[in-house]
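The structure follows.
In this view, the complex is presented without one of its protein chains, the others remaining in place.
The first chain written gets the first letter, and so on, giving A and B; residue counts start at 1 in each chain.
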Amino acid sequence: MSEAPHNGGEAFHTEDMTISMGPQHPSTHGVLRFIVKTDGEVMSEAIPDVGYLHRSIEKIGEKVTWHGYVPYTDRADYLAAMFTNQAFCMAAEKLAGIEVTRRGEFCRVIACELNRIASHLIAVGTFGQDIGAVTPFLHALRERETINNFMEEICGARLTYNYIRIGGVGYDILPETCARVTEFIDHFEPIVDEYNRLLSYNKIFVERLANVATITREDAFQYNIVGPNLRACGLKWDIRRDIPYSVYPELEFDIPVGAGEKGTLGDCYDRYIVRIREMEESCKILRQCLKMLPKGPAIAKVARKFKPPAGEVYVRVEAPRGDMGFYVVSDGSEYPYRVRIRTGSFTAMSLIDKISRGLMVADLIALIASLDVDAPEIDR
Amino acid sequence: MQQLVDQLIQEGNFPGVPKEIVYAAAMLLAAFAVLSFFVAPLAGVTSWLERRVWARMQSRVGPNRVGPQGILQWLADGIKNLLKEDIIPAAADKWLFSLAPYVVFVGFLATFVVIPFGSQLIVADLNIGILYLLAVTSLVVVGILMAGWASNNKWSLLGGMRSAAQIVSYEIPAGLAVLTIIFAAGTMSMQGIIKAQGWAPWDWLLFYNPFTFGAFFLYFTAALAEGNRTPFDIPEAESELVAGYVTEYSGMRFLFFFFAEWGNLYVIGAIATTLFLGGWQVPPIPWVTDQPVLLAILQFVVFFVKAYFWVFVAMWVRGTLPRVRVDQLMSLCWKYMVPLSFVCLLGTAGWMVLFPRGNRLASVGMFLVGVAILLQFAKRVRYQIRHARPELYWKPYI
Partner (left out) sequence: MEAKEIYARTERKFSGKVSGFQGDVVDPNFRVEAQAIVEVCRYLRDDPESNFEVLSDLTGLDLPKENKLQVVYHLYSYSKRHQIVLKVDLPRDNPHVSTMEGVWKVANWLEREVFDLFGVVFEGHSDLRRILLPEDWVGYPLRKDYVEQEEYDGISTQRAPLVEKLLR
């Protein structure tokens, strides 16, 4: 690979090492494996090898009933379980023409935005940890503990919620929980400031991330990068605003977009800072929802044996890792005919091979962490 | 210490035994005493302190069960590791693999011979004391390379090579900063350097002139890099290389590497104190200076506190800063720190030509500058603490 310049014309033969990063590895986000060809520091290629967490969730969809499949969707991305629940339930509702109650919609948005904050906390925290700053990760987990407690109050579980059901939500949100969530948001907004002071403007952190692994808008379209990764490339696209669903049209929030502040547009730093700003926006949404929460039933009347008419539908939801699409085909029976989960992390992984040529091993870590890939989403 | 042994021989305590054997036995005894009664508990308590400080900075508790406040945690860890199965990878080079931790350990332990804990409390006051220190700490590189190579693991090899490159590169700014002090003090012996300073802060070599002030920060940063501490802990970068050159090690051999690292923290602090902060110099309190034992204890305590403060700062830095990337590390060393250390060196040389016996006014001025910087820093810390609203963490609401 390298030539010694003073050797009178004969190249000094060195070989690239082929190292396998993973599947057990303290850095990669879940069980991922990369086959890295490197000469010690600079990689010539990094091929992802996925499939270690494949649980055939799509095949299971054809064997269980519609209501019974909702807990399985939790596991498709356990860090953002509310969104997968919601996407599947929206698909079933669209097929059967069911309208969700108004209170149910608001409860859904509250639960989802809390989950978005929790997921972004993990994303930001593990990002800091992979770069070497371990303290923000634990501070993020501390905040996430409070959110997990709220989830436990709302639906009984801390990680895999099974909360959003077909027709609404499983349990109502009590007024005491609403009061506590408001207190939490008051406490949380200065904490985001703390992450900024500790991490975002830290010179070493910025040097590690600025101008590293830039994704251009053309690449983003070719590889179908979605979510905060796409917004970091400069495109102001958010499903909550552009293909609105639920009660998002009535809520006011801004969409943070990467602007290349510390490096080029679309580098790792932009992807990081977009997530931090999204947490602040979620706080705003939560405040509005808690104020506007109407009275009424939390779930519409849906038959126990749910049999939507035959048809197919593709539903998108703005999950923390991007546009989560559920393509659901029904043939009129009480089991879905086909459930297809299209996740943002799967397509983001397909980009890594192209972008990682010429990067250093440490930059590969930064790239994976900045794309916020998540093994359960990739492998399903 | 040599006088003490000579005195014992003259009193006829060792009839018929040649002098060299008595010397050798005395040295072994002294080394054993220092190792087991000072170094081992020191490294152990430093490891406990690091885990406590680390945890408190991350809103956790840290080890607090074994012994009062968990202070015997290192003893429990040591015993556990001694009882572990001795695993050597099948394809590893057995001799090098087993030998590597001890080479690293020797490189670190041999420094304790010249560390001046008090005016009489030094094992051997070599007149090339500081040069000996710099030379002996370089043995660590050999040990790390051995560990990385003998593990037969590509990740270990990467870690070992990165570490070797890092340590060797950062020897230069460290050595140049030390050379600045040698210029200012006029001698390489550790006790001599301390004697060239006074007990008051403005008599310390830290504030001698602006160049030694800069040399101190250069030395501390370079020493952190040599000790593989964050922000330069790339060889042990957990998230990148599993554990770098210690990946294949387990049990006591694993502990030896970290023993050397924590102990090295103290050595860094000790060298910083000796060279820049006046070592064991105490103010001349009349009723203490008359009694040698009390004086020795006071000097030991003063030295220990000063050195340990820098250990705490190193832990603080570790909990705060992210890691630098390898090429940024190298460029930091060669493009920024080496030229700056040359500037400090030449500046001090020029200063000494201008003011051969030092400039008291400049020293006091530098001291005031240092105090101003410290006050600014304290203001910033207070601002951060107030904005973090710690009262909300003490009283969680669920």
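Keep in mind that, in the parts below, a contact is a pair of C-beta atoms (placed from the backbone, for glycine too) under 8 Å apart; a residue touches a chain by one contact, two chains touch by 3 or more.
All figures in this text were calculated on a predicted structure; none of them were measured in a lab.
By the touch rule given at the top, the unshown chain touches A in the complete complex. Residue A:Trp237 is the one among A:Trp237, A:Phe253, A:Tyr269 or A:Phe306 that touches the chain not shown. The residue from A:Arg116, A:Lys262 or A:Arg342 that touches the chain not shown here is A:Arg342. Which of A:Glu58, A:Glu152 or A:Glu189 touches the hidden chain is settled by the complete complex: it is A:Glu58.
Contacts to the hidden chain, counted on chain A, fall at residues 50-51, 54, 56, 58-59, 62, 94-95, 221-224, 235, 237, 242-243, 311-314, 316, 323, 325, 327, 329, 338, 340, 342, 346-347, 349-350, 354, 379-380.
Here, only the chains that are shown with their structure count from here on.
By the touch rule above, chain A contacts chain B in their complex via residues 17, 19, 25-27, 40-41, 128-135, 138-139, 142, 146, 149, 180, 183-184, 187, 190, 193-194, 197-199, 202, 204-205, 207-208, 360-363, 365. By the touch criterion given at the top, residues 57-60, 154-155, 158, 161, 230-231, 233-234, 237-240, 242, 319-328, 384, 387-389, 392-393, 396-398 of chain B touch chain A in their complex.
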